[in-house]
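Here it is: the structure, laid out below.
The complex appears here minus one protein chain, its other protein chains still in place.
To keep things simple, chains are lettered A and B as they appear, and every chain counts its residues starting from 1.
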Amino acid sequence: MGPAGACLAPRTRTKPGDQWFAVTEMFERAVNIFWVLLGAAAASYAWTLGIIGSSGPDSGLFPFVSALMIMGSGLVLLLQPRDAALAPDFPRGAALGRVLGASGGLAFMAISIPFLGFAVAGFVTMIILLHTIEKSGWVFSVSLAFVSVAAVDWLFGRVLGMALPSGPWGW
Amino acid sequence: MRNPRIAFVFLAISLSALLATPAAAQGDGAKADLAKLKPKDFPTGPIEFTVVYPAGGGMDVTARLLAKHVEKWSGDRIVVNNRTGGAGMVGHAYLATQAKPDGYTVGVIANLMWGDAMLRAQNRWAYTDLEPIGYLNSDALTWVGPTEGPYKGMSVRQIVALAKDKPGTIRAATVPGSMWDYILDQVEANTGAKFLRVPFQGGGAGINALAGENVDIAQGFYSEFRGLAEAGKVTPIGVASSERMSFLKDTPTMNEALGGNEYLWNVIRFVVVPKGTPADRKAYLKAAIEAAMKDPELVAEYVKAGVYFDPKLTNAARMETNLNEYAEREREFYQKTGRLK
Partner (left out) sequence: MEALVGLLTGFGVIMTPANLYLCFLGSLIGTLVGVLPGVGPLAALALLLPVTFTLSPVGGMVMLASIFYGAMYGGSTTSILLNIPGEAASVVTCIDGHQMAKQGRAGAALGIAAIGSFVAGTLGVIVMTFCAPAIAAVAIRFGPPENFALMVLGVVCTLFMITRSPVKGALMIALGFLTATVGIDVVNGRERFTFGSVDLSAGIELLAVVIGLFGVTEILSNVEATVKSTVVAERIRGLWPTLADWRASWRPMLRGSGLGFFLGLVPGGGPVTASFMSYAVEKRISARPERFGKGAIEGVAGPESANNAAVAGSLIPVLSLGIPGNPVTALLLGALVIQGIQPGPLFITQRPDLFWGIVASMYVGNVFLLLLNLPLVGLWAQLLRIPYRVLFPIVLLLSVVGTYSANKNVFDLWVMLGFGIAGYVLHKLNYDLAPFIIAFVLAPLLEQSLRQSLAMSPHGAMIFIERPATLLMLLCSAGLIALMLRPLPNTKGGRL
């Protein structure tokens, strides 16, 4: 398997004709269209920055060429026939819920850190993640959350002297 | 007060050879005066000195030396924090718009902030959103020439004459969008010379390129070229100040070399707080910085870095007025050269 991914999830072999297969095919196509649009938008923005200036390439050249490459690749991918063996196996059901939950947890943390401070935001997020995603018991979740947040806070905040954002209670 | 990284630091200090810094000559009188000005509930935590340039650079070193001495005199804990990006723009915008004006954030910045405020802030903030509370030092922009190659040993006048005879052949290191460009603009406009400008991210990078014979002249500050100059790899040829520097007695000023009085470009380093900081905290911080700046040790360390102290700004009472005057003069320059409408 490739660089960043465990992929020990059981690969549910999607078959052509499967409804899920059609959904994933649409998704892939949408992504390829996205590349084309992104490339086109970036290229036109780069054009306004100027391609060639008085002393050689201007600000826009590099992004322009890159954007064209993105657009071109996206087009090639759109026009290619789809290889069924490589169909992406997006998670379904409970697995999807877990992934969305983890992402949601991170988003929640990013939103709440400025208001609640790192310690509280981290504590709450961890409890949510442990309890809902990994289905751990309340006691376990709360205690692990507490210990981890305290440890990280001690390590970074005290030992390394880095100021972690503090909440309305001062820590 | 929070106890910082006690385990490591305590062990490190306790077992290492201490370079004992001699006690400052001022004594406890000044410290007591400062303590009198301290507001009741301030500070309860570390004060952040924000530096908008990367760690290790000239501004950063200035700030850290200042922080060291302010800590000594006030007893408060100071943490130097580098908020870099956009050649200072990110840090300036942070100080002007996002930092809380509660006295816990202090900016150690330079007059380059005015350029950001006037040309690039897009009306999001103005330089008056940052109130100066102390002047540190000034550094004059210096032209540096090579010690090898066809242009070695030439004076500013000779190089400019060459740049006029053969336009576009003399490679000059510059930092786009700042005084490096402006002085080249001035020289070109006044003498008809034309340089081939090579952009770099800072003066230091340009000087290093000069030492490697990748450009023909470079510009920077004393602390940036001193090491290479002492080793004979580069040599200063012109200073953009009104008088010669005491540590560069043989280097003429740009005005001497080219005539006129407009080649005056320097970096002014000073300390600011965001507008709206409570008056008592602002006064305390101001006094703390003043006390540190009177410390002969700090002055000696700055002098070693090749700075000078502008007499118009060392007088605390007139500092803010004169600083603003300099700022407005810069605005006029931008308007005159069409950069600002």
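Following the convention adopted for this analysis, a residue touches a chain if its C-beta (ideal position, glycine included) is under 8 Å from a C-beta of that chain, and two chains touch if they have at least 3 such contacts.
All of these numbers come straight from a predicted model, not from anything done at the bench.
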Mind giving the shown chains that are in contact with the missing chain?
A, B
Of B:127, B:200 or B:333, the one touching the omitted chain in the full complex
B:200
Return the single residue from B:85, B:101 or B:252 that touches the missing chain.
B:85
Take the complete complex as the reference. Which residues in subunit B touch the chain that isn't displayed?
8-9, 11-13, 15-19, 54-57, 60-61, 64-65, 67-68, 80-87, 89-90, 93-94, 97, 120, 122, 124, 168-169, 171, 176-178, 196-201, 208-209, 211-215, 223, 226-228, 230-231, 233, 301, 304-305
By the contact criterion defined above, which parts of subunit A meet the unshown chain? Give residue numbers in ascending order.
1-10, 28, 31, 35, 42, 45, 49, 53, 55-60, 62-63, 66-67, 69-70, 73-74, 76-77, 80, 83, 86, 88-91, 94-96, 98-99, 101-103, 105-107, 109-110, 113-114, 118, 122, 125-126, 129-130, 133-134, 136, 144-145, 148-149, 152, 155-156, 160-165
